[in-house]
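Only a single protein chain was left out; the remaining protein chains are all shown in position.
And now, chain A:
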Amino acid sequence: MQLAYKPGRKIFHKIDPITKFLWVLMVALWLYGLRQIETVALVCLSLMFISFVGAGLNVMRYIRSTLVLFVGSWFIVLYQGVVRNGPGWNVLGVDFSYDGLMIGLAIALRIFGLIAVGMAYSVTTSPQDLENSLVRIGVPYRISRICYLALRLMPIMQRDAQSIEDVQKLRKVKKGKERIKTTIIALVATELRMVDNIAIALETRGFGLYKTRTELNDVKISRTGLMLLALTLICMWLQHAYL
């Protein structure tokens, strides 16, 4: 639930979801295009700082939720060091190239930077705003509602999955494949019973009757969002010109 929306008054909360989405895309492309390790490190650390401050992300939570990835990223670094040629070091008979290690480090840093940016987006964008912005960029509302409905059903499924786990422990179902299989079957079969009710609830509320619908909140491009885009473009130009 680290990615769940948390209402607040941080700068990122004030930015409209469309501009925020464009910003995420922009920085992703920017990071992809960077080559030098020093530049990647500088940009990634800056993006992390902006995300932590702008979205009020909890640093400890970020570290906890990326802990597994942190261990995994060492493999990326070492793998790149081994497969790439060039001067470097020999450790226990294995050649590690300096360039390869730096490339691996750059990949890992990009991943951590993007995670911070993605978390900043998701914790400051309400599901309703996300749905509205999808509609605004041309996704039919019937489809965008599916994403929204999934978020609604998530806590119910989480609760049911916990109940399944409890019963399976008492019934001494073996851990591993058997437990995973039976959990999925029980969960899907139980939740499928809700489908008729959801369909009736949606139809009696006129969902899908017209091609469009009136949204409770209109998505307006925010000035803060435009300023963030402009600042990011300036930084990109500066980096391109001087680094």
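Criterion: a residue touches a chain if its C-beta (ideal position, glycine included) is under 8 Å from a C-beta of that chain, and two chains touch if they have at least 3 such contacts; residues count from 1.
The working rule: contacts and distances are computed from a predicted model.
In the listed set "Carbon-monoxide dehydrogenase medium subunit", "Large ribosomal subunit protein uL23", "ABC transporter domain-containing protein" or "Trigger factor", the entry agreeing with the UniProt name of the missing subunit chain is "ABC transporter domain-containing protein".
Check A:Leu78, A:Ile107, A:Ala186 or A:Leu229 against the missing chain and you find that the one touching it is A:Ala186. Summary of contacts with the chain left out: across A:Leu25, A:Leu67, A:Ile198 or A:Leu233, the touching residue is A:Ile198. Touching the chain that is not shown, out of A:Gly56, A:Gly88 or A:Pro127: A:Pro127 (per the contact rule at the top). Of A:Ser46, A:Ser122, A:Gln168 or A:Thr232, it is A:Gln168 that touches the chain left out of the display.
On the side of chain A, touch with the chain left out of the figure occurs at residues 126-128, 148-149, 151-152, 155-156, 160, 163-164, 166-173, 182, 185-187, 189-190, 193-194, 196-210, 212-216, 218.
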